[in-house]
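We show some of the complex, not the whole, and keep each chain where it was.
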């Protein structure tokens, strides 16, 4: 295995080199890709499809390392503190608040996206989500990797109705009292769910420019807090407590303890049915006003020992081919702009069988709400803990 | 023999000890707001003060103490009973010991998995009661997980710690019982009395040490409380973990300050332990070697 | 002879304990092959080999990682036992400056939240070029195993005492030979116990290994934990099962090998 | 109370340790249990105390079967050889322990403990910790503790073997005094024949889990049933022969003796032999060993393989190499049927 100090793996980056030179430079090197390791399908895709292709095409060895983002950042921070110039991480799977913080603290390399031929070729460079990540300017420090969107799941055999907005959702919870809940914030999915509810009640535009101040935010979302407290009465365990992770919510749904689950993977229903953990009757739904969606990205560590290799790999990842393959294998929404694709490529995307129980890509994208600025999210999470958990309206 | 010998013998542990202390000091300094990587360079007690002053701190502390004290005391008591059971029924080696080792081996994350599949309202226990007609819906089953009574966490700890206490104190108790326990019975003490007056007090050093280990462990660990605990109040280590994974890296000193407080309290516990055990030693000679 | 009733109660308690330990094992075994297990069924409602296929999938390198992880933990366990033997001898047989301190240091890793230590040592290790290396991981694992191994070795060293070694000296054995031929074989049961305990601690260590190993040094825990944390019960259980089985096999082998050394069962009782 | 063992057999780890032991100890009697190491003495005591369960047979105390009585209700108290003082208690607490178990009030306990300490001459040692006293003192504390348990049967397992000779003598007298005073039925296990001979009313000699002989000290010394018992009490030279018509006839000497006809071995112990200096003696002194009070002489018959030993009490001027004649004390000869 390559170790940190293997000199042949450390590749100096010439800032003026064009992409072909980068490809040349990257040949024969190893690129490490750090990201969450709890998705076996993604691990399989990266190792079985992407890695061999990179090997064949560029003679690059891709090393996928499963690690939570907080540990990745801790690691980068430690390396920075120790003054390590050649670190151990090349590419990082990242987004939102973590990107914001990493960039703020000068842990990321960039801008680099402008150097990637496929960035211009396939990505809609004017897209909100390509310019901003959770409201924070990207400025070329990360390239889109996949699109996610919050969706809700129910079992049509158990609950035929699907609430289309917060009001109907409240009715739904009343009807299935004690059988709905969401993961406690700051769980990623639970947090997105609460934001979706907030959006539905107080709208989403105001947050883009909102000052990251607890009092301001609190005032803005007060009606939503009231709604959440009202909701508590009908939730599992009367909203006194919430499962710690969305995984647990999902398990409870699988076992029939809950009648509704949610996922940040828009095709979760299809994946689950295919695995066999969901009944065939499980269906996806979203609110009419939409649900929050975000894009996840790949960034390069500031002290990456192989920036050239990383850029070559990222370029490959944002190619239509890889995105299509990923769409087929993982059912993540592709980040390439449909308009920019050739007919052939379009056909390949169109052909993908998105599986059972899910919504079409068009429908999802049409009901997609932008994420809040990164620095407001923790404030909401804090407020939720203080004002919602176990609390009821007088 | 040789004056140098002991120093050679302790060399590795001293080296590791120095590394350890260096690491801890390096970590603790972050809690005073010194993380140059994030441009935090001013040493101050602010983080500690803010953590202590935060409205949730006391509740968190209470929860943590509640979980760790109850689970450790119960584990010590049940573990002692288990040790006694092993000793008095003559199972000081063999298959049962292997089973007991099995429990020590399982990581806490897997224990959380067990707890959920057995103790949740949807778990096997609930299902069993349902099949037996004792409850009619999942909601009838008492909530043991994700709740403020923390029963699920405590049971999870017990599952691992009772065997640990037994494994840790077995050999001492077995050897005491063989000689002194026998003598006490011969002098007219019933089994129970001989256990209470002789075997138990003399096995105490091992039991107390095991108790200290599990107490400080459960006070500082976040796995079980995170996975099985109530949403609020969170146990201190969970709170520290949440702060630690806070996306704003400049938030780190809060996490470290909380950990610093945990450290302080565990050292306090250890200090009390050493005080008590030393006082006993002064009073009662060499108890440890019965 | 009639058995006293207290004995019956204790036996009952013992059996309950054994049941309580084994029942979850059965449950994870079931879960490893389960697809759905919905309310209120007492047995899985549908089975699958998904987890097994996943674990055996070649891309995941589960088995190479398992092997290297076992090797790493064994190294840690062995070193830990050796260091513990040395420290125990020093503390039991000699009076020296800072003796009480050693006692305390050996307890300290239990008393420090792993985050504090891990964060601090991480920076130090990067500076020493130990981060991301197996050696670095071995060192931090060692630190966490020592409280247990030192405790075990101290008690045993105390109970064996110095008498036999002194006898060996006067019979012409140098201190090193006396240790090798006399004390070492007698310490074997404790060494097995130490290795067992240290192996357990090291093999299930997650956070510190993750940070110091940095993904360059992979251990089995590191692939297992994300699945458990995510709540994938089938995959999590399957990994847990492999975890337990591999450990049992390793213990079996350790016992087998050491029993060969240790021609006979010792008087000094340690498991 | 009288103690009776009927057909006691004990099996430990599948080995038969005690083989159908029968033994009756009268009320207040003091008996000794003698025998080589590993013959089962400690096992027998533990069986009586109920710490080990017999496989067969029955133990009667005062005529009542003890078999279903748990150890702590038997009042058969063992004084273990290795003391087994409770290390977390003071001297007084150790002694009070059985009293507490008897349910006595605290004050009463203390009072009685002080009384017992006085008995064993350890007045000042009440609050000492048990590892702050010497071996002999420990021994006395153990004894006091055993007495505190108000034993009906006192079982002493080599209680003096770790004491030096003078301390041992004191302890023996103390035990005998107390035993007489309380009239406790007592069994003493010992390796020391002198101890057994001087202290006991009767001696049971054990061998390989069986009792070979159970008799008064004089009888067991003078009429051992076989050579194992005989050798244990004092070695000497065996001479094979035959008794016919009340006369023992052997290669070396003949002597009148009142016994049934048959083949016998005659044991000549050193004390049965008197030596006189004689120029024309048929024996020669090969060694003269100083023994403090007396000398041991080793004597060979000239031109023969016969080797004898004798004790020389008077400082007669017999030296190594001297020729001597010998004289046998008929009363001290021992005849063992073959």
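In this document, chain identifiers A, B, C and D correspond to the written order of the chains, with residue numbering beginning at 1 in each.
Methods note: contacts are C-beta pairs under 8 Å (C-beta built on N, C-alpha and C of every residue); 3 or more make two chains touch, one makes a residue touch a chain.
Only a predicted model underlies this, so the values are computations on that prediction, with no experimental measurement involved.
Student: Beyond the single copies shown, what is the real count of each chain in the complex as a whole?
Tutor: A x1, B x1, C x1, D x2
The rule is simple: only the chains that are shown with their structure count from here on.
Student: Decide which interface, A-B or A-C, involves more C-beta pairs in contact, and give its chain pair.
Tutor: Between A-B and A-C, contacts are more numerous in A-C.
Student: Between subunit A and subunit B, what is the separation of their C-alpha centroids in Å?
Tutor: About 37 Å, centre to centre.
Student: Calculate how many whole Å lie between the centre of subunit A and the centre of subunit D, each centre taken as the average of the chain's C-alpha atoms.
Tutor: 89
Student: Can you tell me which residues of subunit B touch two or more of the remaining chains?
Tutor: Within subunit B, the residues that touch at least two other chains are 122, 138, 191, 227, 244.
Student: So which bits of subunit C are touching at least two other chains?
Tutor: 4, 39, 119, 123-124, 229, 233
Student: Any idea which subunit C residues touch subunit B in the complex?
Tutor: 4, 6-7, 10-11, 13-14, 17-18, 20-25, 27-28, 31, 39-42, 82-83, 86-87, 89-91, 93-96, 102, 104-121, 123-124, 139, 142-143, 146-147, 150-151, 155, 158-159, 175, 196-197, 200, 204, 206, 221, 224-225, 228-229, 233, 236-237, 240, 243-244, 247-248, 251, 269-271
Student: Can you name the residues of subunit A that touch subunit C in the complex?
Tutor: The touching residues are 1-5, 32, 34, 36-40, 43-44, 47-48, 65-68, 71, 74-75, 78-79, 81-84, 88-89, 245-248, 250-251, 254-257, 275-277, 279.
Student: Contact residues on subunit B for subunit D in the complex?
Tutor: By the definition above, subunit B touches subunit D via 179-180, 182-191, 193-194, 197-198, 201-202, 284-287, 290.
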